[in-house]
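A single protein chain has been removed from this complex, and every other one stays in its place.
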Amino acid sequence: MSGAMREQSPFRRVVADFCANKVAVAGLVTLVIIVALAVFASLIAPQNPYDLAQLDIMDGRQPPGATSMDGLVFWLGTDDQGRDMLSGILYGLRISLIVGAGSAAVAGIVGSSLGLAAAYAGGRIEAAIMRLVDLQLSFPAILVALMILAFIGKGVGNVMLALVIVEWASYARTARAAALSERAREYIEAAEGLALPRSRVVFGHLLPNCLPPLIVIGTIQVARAIALEATLSFLGLGVPITEPSLGLLIANGYQYMLSGKYWISFYPGIALLITIVSINLVGDQLRDVLNPRLQR
Amino acid sequence: MALWLLRRLVQAGFVMLAMSAIVFIGLHAIGNPIDILISPEADQAERARAIAALGLDKPLWEQYWLFLQGALHGDLGRSFVFNEPALRLIAGRMPATLELAVTAVLLSVCIGLPLGLYAGLHPNSFTGRLVMTGSIFGFSLPSFWVGLMLIMVFAVTLGWLPSSGRGETISIAGVGWSFLTVDGWRHLLLPALNLALFNISLVLRLTRAGVRETLPLDYIRFARAKGLTPGRVIYVHVLRNILIPVVTVIGLEFGSTIAFSVVTESVFAWPGMGKLIIDSINVLDRPVIVAYLMITVALFVTINLVVDLLYTLLDPRVRLGGRR
Partner (left out) sequence: MKKVFASFAIGATAMLGQLPSATAQDIAVAVGAPITALDPHYHTLTPNEQAHAHLFDRLVETDPKARLIPGLAASWKLVDPTTWEFTLQTATFHDGTPFTAEDVAYSIARIPTVKNSPGSFAIYTTAIAGVEVVNPHTIRLKTKTVYPLLPVDLGQVFIISHNSGPEPATEDFNSGKLAIGTGPYRLVSYKPGDRLELVRNDSYWGGKPAWAHISYRFIPNEAARSAALLSGDVALIDSVPTADIARLRSDPRVKLWETVSLRLIYLMLDLSRDSAPVEVTGPNGEKLDHNPLKDLRVRQALSLAINRPAIVERVMENAAIPSGQFLPPGSYSYATDVPPPPFDTTRAKALLAEAGFPNGLRISLHSSNDRYLNDAKIVQSIGQMWTRIGVQTKVEVEPWSSYVGHINKQDYAAFLVGWGSSTGESSNPLRSLIATFDASKGRGAVNRARYSNPEIDHLIDEALVTVDDGAREKILMQGVRLAMQDVALIPLHEQKNTWATRADLTYVPRADEETHIFDLRPAK
């Protein structure tokens, strides 16, 4: 676009560019609302869905709008344990965001750094890192989770660890691929010619130019991490079954799809869909805005 | 080049060694397969006999040593569950998985790439935005859920396609392939689509991102200014420049589609390798797990090797092997 914009501070430029896309702004607003709902779930939710004493199986599988024996209205129905779906979704959102987005972020940072390091260093370091990637890719997620369960036991932290171990390799390979072709470009040669410190070359020059594919992978991997967490939890290898995440709610409700009790997996599914769509809208726009090569 | 290949081969050997050691130690920590497999009515003596029959009474290091000796002679052991050589079991399931994975990857490239190109070339058009938004559905809905919906719509409600299983096979050199029969294709279509959905979105989004960042580059402008036709600009210059990340991701996804398409294979009762590995993990069938992971290591090493070679073809600036 105009040269004037580039005179502004980089942060303000990013903000201004981001706001240029109305859809992305809507996505950001939605995301902020979702995060707020998740953070304040315990204040908003009509029921504490993780407290067994508040649940009653006699309230199980009630359709949306039904009233419990204590007079509580289940606006979105209940699951098989008599858990209020609305409360379950709010609490579940929190776990899914922490576990899914958190592990995707950690995996992204670890994986991208290792990938960049491999591409930049070459030689033995590259070989070691990339074979580690091969090793990791060859391990099924469920086996990783089972081993973690056997060695260090259960817990939300351990689920995240399993997800990070499973996910980092895709980032590493993508980062290395992008960096390999960037490495040979003139500006890197120039930067090295100027004898800039290595870290500056990697993080100041190489990384920003490798970001676009990484952000694409990253936004998708958040969705993947949430889904994988759901699968692991459903198999009893993830979050506690009495404290279901969004993904686990969907997986639990899945078996009721044929019998027409759609609400058990449908509403958490919608909540997950909205979350992922808004993360992606924001991610797409961020990628365009942060991309040094998209001249505006 | 030959040296480079040789080095890769040696590295792959080390990866396999590391992997088998991890599996031996890990499975030992998880539990004893006899506890899972044995009849609940068996008494203590029978349990001890079964453990000894499978060699699980020996110390772990000795079991691993015996395994390594066998492996050197090409014997990866017999399945605890099926009492057949692990490699033969896996080989028997491989054709079903290969045809599913290849179909799914072809689908994702044939659908994802053109749509991504379109969305990248017309980022602000209605269709472009629609494609992008639509692609989000491809990866935000859990695949078991989508799989069941495909069955409900196309098999139960419309009755166009069979609900599950593999179709009629035709045997070539002792291996049955179902993609050679009409019935085979009818069975293949839904699971392949289910498996491809995620990859379509991934390819589509990566392509669009690549196109968007390549178009403003100097050499593309230059090519345009030179008066090259838009078609040639796109297919020769743009496409070539964006293929590296796309090829990387397709390579990765092809590998995991072959090795771990567990959800799709179980929802569609597809008798492939993905189901075998999950069943084997569920009963801690160590010989099958080790043999399977050896194969997946070989698979990923090969795929990543091919992908690395493709880099040099796609982008001559990429040099492999040496320190820059």
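We call the chains A and B, going by the order they appear; numbering starts again at 1 in every chain.
Throughout what follows, contacts are C-beta pairs under 8 Å (C-beta built on N, C-alpha and C of every residue); 3 or more make two chains touch, one makes a residue touch a chain.
The shown structure was predicted, so the numbers you read here are calculated from the model rather than taken from an experiment.
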Contact with the hidden chain, among B:G70, B:P123 or B:P162, goes to B:P162
Across B:Y64, B:F80 or B:Y311, the one contacting the chain not displayed is B:F80
Just name the one of A:L72, A:V156, A:L196 or A:L235 that touches the chain not displayed here.
-> A:L235
Name every residue on chain A in touch with the hidden partner chain.
-> 52-53, 55-58, 60-61, 80-82, 146, 149-150, 154, 235-237, 240-242, 254-262, 266
Note that chain B touches the absent chain at residues 30-47, 49-50, 53-54, 78, 80-84, 89, 92-93, 148, 151-152, 155-159, 162-166, 266-269, 271, 275-276, 279, 281-284
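The rule we apply is simple: only the chains that are shown with their structure count from here on.
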Interfacial residue positions of chain A with respect to chain B in the complex | 23, 122-123, 127, 130-131, 133-135, 137-143, 146-147, 149-151, 170, 173-174, 177-178, 180-181, 183-185, 212-213, 215-217, 220, 223-224, 227, 230-231, 247, 250-251, 254, 257-258, 265, 269, 272-273, 276-277, 280, 284, 287-288, 291, 293-295
In their complex, what parts of chain B are in touch with chain A?
-> 7, 11-12, 14-15, 18-19, 22-23, 26, 29-31, 129, 132-133, 136-137, 139-145, 148, 152, 201-202, 205-206, 209-210, 212-213, 216-217, 244-245, 247-249, 252, 255-256, 259-260, 262-263, 277-278, 281, 289, 293, 296-297, 299-301, 304, 307, 311, 315, 317-319, 322-324
